[in-house]
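Sharing a structure, written as C-alpha cells. Questions coming.
Missing here is one protein chain; the remaining ones are kept as they sit in the complex.
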C-alpha cells in the first residue's frame, strides 16, 4: 500500500467532497490544495473564488496569499473583495473551506484570541479575516484541521466564525442566511458531519489505522458516531501522484 | 448693442454663476451649454459630471444624451451611475442644473405628471430621472427655465424633486443632506434666489428690457424682490461669440 | 425598526435575499457554451409576466435588437425597470409588452423629445406605476447584488416621488438621521449589450458602466448581446477587463450593431435621423403600425432592420460620426 502523510490524507478526503460544477471560496494552504486536486481529479469544472477578488483562476502554482497574482492568473475575472463577497452573499458560492485555532461541537471556530480577556489575551491570532463572511454566506462550510484536545474544545475562548452556534435551530434564528452552515469536518483522524437535529459533530468515516476511540480521545467534547460510520478510503496512487507532482511539487503544504 | 435671444441670455447668466474650480452635475441642453460656456470663459477649471458615469470630459460638442459617448470623451474617468451619484452623495459636487414642467415658490420641481390623478394624468412626463438625486445631494441646485404662469405655480401637481419643500427649516427637517438646497433660478426674465429665512423665491436681478412687474406677471405666485435688485448684465460680445461659435455651433440649444 | 414614513407605491418584486439565494443556489456554475441566436435566447429566458430590466442608458449601449425580438415574439404583462429607459421603452411600449413599471426616467428620449406612444400607454391607466429616481433604482440593484434586502440612501425625502414609491424612511441607529431605505430589486431577466464576450458569458465593455454591473449580478437570468464574440483565452489574458462574470449569464448572442439606432461607444454613434423618424411617426397611430410592421414585425432579425434603414452605408456614417471623423 502507498505511504501517505496525515495532511495528504486530509487534502484527498477534502477534494472528494467538492462537487463538479460547483463554486468554492478558499484561502491558502491545504484548502487551496484540496480545491486544486479536485479540479485535476473529480471536479474539473470546479470554480475557485478568492476573497481578495480573484474569480475562477487557472492556478499555475499554490498561491502564498489569497491576494497574490496567482489568485487571478488566467482568471475569468480579477474583481474586488466586494465582487467575491457579494457573490457569496447572493448565494452563488456552494462551499468554503476554513480552519481555526479552536473548534467546538457545533463547528463554531475561533481564530481571534487564546485566553479569556480580549484586551489581554494569552495569544493574539489574526481574527476573522474573511472567515466569518464565508461561513455566513456560503452554502456549506467545510473545516480542515488537525485534531487534538487543545483544538477541539468544549467551549471556545472566542467565537470568531459561526458554525451551528448553540445547535438545534439557533443558527437559523440568529438571522444568518437560511440553509447555510457547517457541512463536513476533515481531520487527520476522521471525517465528520453534524447530526441534523441537534447539530452536534458526528463521526461518519474513520481514517485507516484509527478507531472511534482514537478520534474521541483527541477531542475535548463528546462526539456522536453515525451508525453507518465507515472506514475512509485512503488516498489513491492517482490522487497522490497528482497532489505531489502537479498540485504541490514544492511541498509548500504537504511538506509541513 | 448686440442682439441676443432669451435662451442665450439664460445660458450666459447661468455660466457666470459657476465658480472656477468647482464641480457641477448637469444634463443635456441649456445647462450643459452653460457649463461649457463657463469652461471657456470664467471657469476654466470647472469639472462636469454626468449621471450616467462620465466624469470631467472634454466635451467635443453638445451631447444629445447624458450617457452618449461625448459625455466621457477625453474624460478623467468613464465610471458608473454609482460613481457619479456617490460623489454627489459624499458632498463632492457643488452645483447641479435642473429644469421642470412646474416650479413653486420654494424651488420644488415637477417633472412627473400634469394633472392630479397619478394613474390617469393629463400628461405623463419623464419622472425624476437623476433630478431628485442631484437636488438631494449637490450643495447648490440651480434651475434654468422659461418663465410663465403655467410653469411658475402656487401648487405643484406633483413634487418630483425637492427644493426648500415647505420653506423655513422644512428641508433640513426632512432628512436631506444638511446645507443643500436651491440656490438660483435663471429665467428669461430675471435671476432669482431664495430669501434666507422663509426660503421664498426672490428676484435679485432683472434682465434688460423687463421690470419687476413683468417678472411678477409671468409668475403664478407672489415673488419677493430684493432691495438691492439690479439689472442683469446682458451677454457680452465675447460670451455670445464663444457660445455661438464654440459651444453650440449647430444651434442645438440656442436655435430652439 | 421604526418606519417613519413610507411610499404607497406597489413593490413589484420580492426583496427577500433568502428567496433569491434559493434561486441562485440552483443556477449552473459550470462554464458551458451559452452561445445561441437571439430568437432562441428570448424564447428560452424571457417569459410573459417576467420583470425585465434593460442595460445601458436608454439609447446608449442598449440591447435594441433584443427589445425588437421581445416585441416580435409578443411578450405581454411584463414588469419593467424604467431606469433611464428611452428608446428601449419606446420599443417595448409599441408592443405593449409591460403592464407595470418602476419609473425613474421614462417616456422621454432626453434632448430629442417625448415619445407619444410611451406617453399614451402610460396615460391609458393600463400600466401600474411606482415612482423612483435613477439613483434609487441603481441602489435597489446594488442591494440585490449585495444580497441584502435594502440599502439606505439620502434622497426622495420630502417629495411626492417618495409617496408614490415603495421606499420607507427610518432613522439611523448610529446618527439618528432619517434615511430612505431602497428595497432590493432582483429582476427576473436582464439584457445587457457589450462590446465583447466569450462563449461562457464573461463580458467586457468600454466607456461608462451605468448600472450594468449591479444589474447583471442582481438579475435572476441574464442575456448578453455582444458586438463580437472573443476567445476565452482573450478573457483570461486580461481578467482585469472582465466586467460581468460568466456564472451570472444564461445566454450569449452575437449581435453586431445590436445597439443601433442607439450609440455604442467607440463603435458607432446614434442614428439621429431614424430616432427622429420614430418620434414623428408615433404621432399617427396608423402610420406607426405600418412603421412597426416594416421595422420590427416583418424583419427576421436586426440585420434586416439595419439594411432597411441604410445598411452598410449608414453603418459607415455612424462609425465615422462616433469617431468624430
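Labels A, B and C are assigned to the chains in the order they are written; within every chain, residues are numbered from 1.
As a working rule, contacts are C-beta pairs under 8 Å (C-beta built on N, C-alpha and C of every residue); 3 or more make two chains touch, one makes a residue touch a chain.
What you see is a predicted model, and the numbers here were worked out from it, not measured in a lab.
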In the full complex, displayed partners of the excluded chain
A, B, C
Can you tell me which of A:48, A:66, A:143 or A:201 touches the chain that was removed from the display?
A:66
From A:11, A:46 or A:78, the answer for touching the chain not displayed is A:78
Would you mind spotting which of A:23, A:56 or A:160 touches the chain that isn't drawn?
A:160
With respect to the chain omitted from the figure, which of A:36, A:131 or A:229 is a touching residue?
A:131
For subunit C, which positions touch the chain that isn't shown here?
1-3, 11, 15-18, 146-154, 168, 170-175, 177, 179, 181, 183, 206-207, 239-240
Touch rule applied to subunit B and the missing chain gives residues 20-23, 45, 47, 55-58, 72, 74-79, 82-83, 86-92, 94, 137, 139, 177-179
In the complete complex, the non-displayed chain touches which residues of subunit A?
27-29, 51-54, 60, 64-69, 71-72, 78-82, 85, 89, 108, 112, 118-133, 136-137, 156, 158-162, 165, 170-171, 174-177, 252
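In the analysis below, only the chains that are shown with their structure count from here on.
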Taking the touch definition from the header, please name the shape of the chain graph: line, ring, star, complete or other.
line
Most central chain, Cα average position:
C
Of all other chains, the one whose Cα centre sits farthest from subunit B
A
Report, in whole Å, the distance between the mean C-alpha point of subunit A and the mean C-alpha point of subunit B.
57
Taking each chain's mean CA coordinate, subunit B and subunit C are separated, in whole Å, by 28
